[in-house]
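Written below as structure tokens is the structure these notes are about.
Complex shown without one protein chain; remaining protein chains in place.
Which chain is which? They are A, B and C, in the order written, and residues in each are numbered from 1.
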Amino acid sequence: MMRRLLLGILSLALLAALSWAVLSLPAKPTGLTEASLAKLPESGVTNPVTAVLLNYRGYDTLLEVGVLLLAIVGVWSLRRGEWPANDLRDRPLLQSLLRVVLPLLMLAAGYLLWIGGFAPGGAFQGGALLGGALVLAMLGGRGRRVLNHERLLRAGLVLGALVFAAVCAVTMLLTGGLLQYPPGSGGTWIMAIESAALISIGLTLGLLYLGGRPTDTTPPSPPAHPTKHA
Amino acid sequence: MTSAWAIALLILSPLAAAALAFAFPGRGRGLALGTAAVVGAAIVQLTRAVLAGGVQTHRVGGWGAPLGIDLRADGLALLMLMVTAGIGTAISLYAQGYFRSGHDDEAPHRERYFWPLFLFLWTALNALFLSADIFNLYVTLELLGFAAVTLVALAGKRAALTAALRYLFVSLAASLFYLLGVGLVYGQCATVDLASLAAKAQPGPTLWVALALMTGGLIAKAALFPMHFWLPPAHANAPAPVSALLSALVVKGSFYILLRLWFEAFPALMTPGVAQLFGGLGAAAILWGSVQALLQPRLKLLIAYSTVAQLGYLFLLFPLAAAREGGFVAWSGGLIFLGAHACAKTAMFLTAGNILHAAGHDRIKDLDGITHSLPISAFAFGLAGLSLVGLPPSSGFAGKWLLLNSALAQGQWVWVALILIGSLLAAAYVMRVLSHAFTRVAEPTTPNPIPPVMEWTALALALLSVGLGFASHWVAELLRVGAPVLMGGAAP
Amino acid sequence: MMLQVFDWILLLVIVLLAWRSLNDRDLFRAVIKFIALGLLIAVAWVRLRAPDVALAEAAVGSGLTGALILSALVRMRRREGAAARTQREDPE
Partner (left out) sequence: MPDTDHRLYLLAGAALFVIGFYSLLVQAHLLRRIMALNVMGSGVFLVFIALAAQTPGPIPDPVPHAMVLTGIVVSVCATGLALALADRVLAATGRVELGDDEDAAASSDATPVASDARKEKPAA
């Protein structure tokens, strides 16, 4: 109880300091809006956020794709994955729904990737949809073939990081600068990185849900018969 | 190879190797050794460029700060890269022997995941040391933290898992403190570039709070007293090569960012009070860590507490190097000590791993006669201890000597006394181990055989820790390139 | 004016929900509130003219993180149940 009180006081002090700090910020911070917009025509995309993510500060994103890969390597090193407990395999209606929804989600992921160049969207949002589709597929007991193909999964997971690193190396060769795209071709390079990243992000997010490496991920035999008689 | 290529390769090669080591399990060791070669060559090239032409800056994407991200190699960054490369190479050699000589069924699994995680750690460290952008540093910190935590958990035992999870919580919360600070700095100064911040930063409520948040987070990650509580269990229960990486390099990543923040980006906020506060925490760390080290029953815990203590010395750099008079002496002394400690600590943890595998335990009181069965390891431990205590001609001595000189020149007697007391305490806990190790026993037990490479790498690092002492002049010259203006160093 | 009132209410609910989602006694309800919190924060992103972030928050921040935590909760309950059963068999 004493501890809680102490920590409560500490937290209130922290809150006071933070409030003081944010209220002392300039009312109109300069930011980098102007600079971002000024260079937008050279960036190869028209969505400023995508321009920051994959051009101005593309190097952050390289490391971020590394973080995603590292997370899945870490999770795989920790435990074996488990198939979702409440799977929907014995629900025919949901199954047929999934047959429609899954392709639609994948299509939507591709769409988000494509419009990311000039409107809200991009590889991360698209990858999240792809990951969601993968989660639904797992819940429906689908995608077993893919999930048991460990080599394929590993290849898909590292694709984003490797393509990104390769683009870094190629730009070094072409312009002598890391991620410095040759003039006028930014859009193409960005699309190449994003397409590879989309697959890796989608797989990573979906496989995080599995919570471990997919060895022995054959789903437990459908629980229907024993439980019905019990 | 241009210096731009060198910078690019320092980041891209370990990253690509990490991805490949995951995609092709079983190729890990080859990839790590290949990375060591590429990174080594890049560092040689970059050092030449820095010594000849001063600080090397690479503008990623060609934009330049503040819109883009700058990568920068100065003397300090190069020293850190070198230490990392040396230890990374040693671990690349040591790890396979370590994972294959253990007697548990999970060892192949551990080895398979060790390599990509280790290479990610190396990527994160190289990226961290080269970054000149405080948001980019946040990303490298996360990369570093994830890799470090997972490597600790790789040991698989209950104590290691609990320690890893606690470490993860501390690390994540600390990262968020740091990130909030970055947000406030950006709101105030409209840039996250270290170099441009120095010109724009004026003391005010926002920056004080921002810097306090970032410093708090980094202190927790660097395990400075009193935020050291997570370190001993994590470092003592990790696999030996991982313990070495964590104690030698990972905690120093956060310390490095603290140096960059206070000495380069916000020298305007570096008041004497702040400097003395850091020094005070460092002093408490030295005393508390050393006493704890004396009390530990297990060798790995002793070494881990010794890390808590030795990190304290690094923070003495704040009160001593912030002075214009003799500041650079303390700066170079502290950083040479950092290198000395990194090599010595690696040697010690590797030795402890050898003892664990050979004797099956690391209880200090049962180490009698270990010299008989592991002569090379015992010798390595002794040499590393020499450098840790700071006896000549080791690099530990060179570092402490410079720190002492600076403190004497500035008349800061408290720190003089503290450095000496800390050395005596270090001598005491090193002797505690050695006195057992060198005790002769009538019937030495036959230990499990361990691969020779495990002993020789430990010895190599111990020798490096001593031998670096002879290169301390050269290191100081290197450190002069791009040294902070605060201490009258040459501005780039 | 209307929008200012909306902001006040939105932020008040966000802060309260954040508190409840971390301190609700019932862990399941806490998780549900946590997911709802993510959705409301996505609304805040829209108010702050950050549609890119709103999309990511709804999909990742609330959706996927929520799903991860929910499935972890189910898994933990199962494990705890198993652990509790073995403990009851212990004489201690």
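Here, a contact is a pair of C-beta atoms (placed from the backbone, for glycine too) under 8 Å apart; a residue touches a chain by one contact, two chains touch by 3 or more.
The shown structure was predicted, so the numbers you read here are calculated from the model rather than taken from an experiment.
Although it is left out of the displayed model, the omitted chain contacts the following shown chains in the full complex: A, B, C.
Screening A:Leu14, A:Ile115, A:Val170 or A:Ala192 against the full complex identifies A:Leu14 as the residue touching the chain left out.
Among B:Ala153, B:Val308 or B:Ala437, only B:Ala153 touches the chain that is left out of the view.
Touching the missing chain, out of B:Ala37, B:Leu172, B:Ala199 or B:Leu420, is residue B:Leu172. Within the whole complex, the absent chain has one touching residue among A:Gly31, A:Pro103 or A:Pro183, and that is A:Gly31. Counting over the whole complex, subunit B has residues 67, 135, 139, 142, 146, 149-150, 153, 155, 157-166, 168-169, 172-173, 176, 179-180, 183-184, 186-187, 232-233, 236-237, 298, 300, 360-361 touching the chain that is not drawn. For subunit C, the residues touching the absent chain in the complete assembly are 1, 3-4, 7-8, 11, 14-15, 18-19, 21-23, 25, 27, 30-31, 34, 37-38, 41, 44-45, 47-50, 52-53, 56-57, 60-61, 64-65, 68-69, 72-73, 75-76, 79-80, 83, 87, 90. Residue-level contact of subunit A with the missing chain is found at 3-4, 7-8, 11-12, 14-15, 18-19, 21-23, 25, 27-34, 36-37, 48-49, 51-53, 56-57, 60-61, 64, 67-68, 70-72, 74-75, 78-79, 124, 201, 204-205, 208, 211-212.
As a working rule, only the chains that are shown with their structure count from here on.
Taking each chain's centre as the mean of its C-alpha atoms, subunit A lies 31 Å from subunit B. If each chain is reduced to the centroid of its CA atoms, subunit A and subunit C end up 19 Å from each other. Shared interface positions of subunit C, defined as residues touching 2 or more other chains, are absent.
Across the assembly, subunit B contributes no residue that touches 2 or more other chains. Partner subunit C is touched in their complex by these residues of subunit A: 47, 49, 82, 84-86, 112, 120-122, 124-125, 128-129, 131-132, 135, 205, 208-209, 211. Chain contact summary for the complex, subunit A toward subunit B: residues 17-18, 20-22, 24-26, 29-32, 35-36, 39, 55-60, 62-64, 66-67, 69-71, 73-74, 76-78, 154-155, 157-158, 161-162, 165, 168-169, 172, 175-181. Taken in their complex, subunit C has these residues touching subunit A: 51-52, 54-56, 59-60, 63-64, 67-68, 71-72, 74-75, 78.
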